[in-house]
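Next up is a structure, given as structure tokens.
Excluded from the complex is one protein chain; the other protein chains are retained at their positions.
And now, chain A:
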Amino acid sequence: MAVALILVLVVLGSILFHILSPWWWTPIASNWGYIDDTLIITFWITGAVFSAVILFMAYCVYRFRHKEGAKAAYQPESKRLEWWLTIVTAVGVAAMLAPGLYVWSQFVTVPDDATEVEVVGQQWQWNYRLPGEDGKLGKSDNRLVTFENPLGIDPEDPAGQDDIVIEAGDLHLPIDKPVKMLLRSIDVLHDFYVPEFRAKMDMVPGMVTYFWFTPTRTGTFEVLCAELCGTGHGYMRGIVAVETEEDYLAWLEGQSTFAELSAPQKLGAAEEAEP
């Protein structure tokens, strides 16, 4: 009796916690509302299955608990029932998988008009690179990383000269423009994660990974690292500011290109070398 009651309370408590608790996902700031929708569908289906199974179990425990002289039924199997349950389960699973795969196909198809933005992770800070006026990012290689060239941009590649380099600063993005985030790391695995954008992807040294999204809300959002990257992992935070086109262009004006950054630094390095 008590056991059945507690099983019922587990179900009720879980549902009430889900509905009443203040802990829920942060309001979305990207185009990935479909991901939230798929999540909601999954919550409904799994919540219904959980409640049904546990309440059925609670009923069995209440109804068929041992009583003096009682005897269990003898029924080894029921093909009919087992097949029905299999089919119903398969339908439920398909109802979650189909929208999931549909949204995934969008997630992996980058629109042609997406602007490329590069994020470079290192222990334990975020660096960014934007294509300059030519709209192209220059080649890069971890072998070229030095103190003066923290992102390893190839100085021989003319496309890289006008690239805008932001070392350990904030990233700004214009609202309603799709962006393809190109992700690199110069040391270990990291993961570029902004909860409001819903998307995330690991950054792997030696490869360029990517995801895309369209910012849909202005504001400043916190960047977190979501892949364990050593002792500073929990403190590897940054800022992404989503702005109107105007504000974005004003900010862009104040940034330095790779060419600008390398020239004075070479002088600085030469001065330091002197006794």
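Assume a contact is a pair of C-beta atoms (placed from the backbone, for glycine too) under 8 Å apart; a residue touches a chain by one contact, two chains touch by 3 or more; residues count from 1.
Methods note: contacts and distances are computed from a predicted model.
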item: Record-based protein name (UniProt) of the chain missing from this complex, from "Putative spermidine/putrescine transport system permease protein", "Cbb3-type cytochrome c oxidase subunit I", "Acyl-CoA/acyl-ACP dehydrogenase" or "ABC transporter"; value: "Cbb3-type cytochrome c oxidase subunit I"
item: Interface residues of chain A (partner: the chain not displayed); value: 3, 6-7, 10, 14, 17, 21-27, 32, 34-35, 38-39, 42, 45-46, 49-50, 53-54, 56-57, 60-61, 64-66, 70-78, 81-82, 85-86, 89-90, 93, 96-97, 100-101, 103-105, 107-108, 122-123, 141-143, 145, 147, 152, 183, 185-189, 191, 193, 195-196, 198-207, 209, 220-222, 224-235
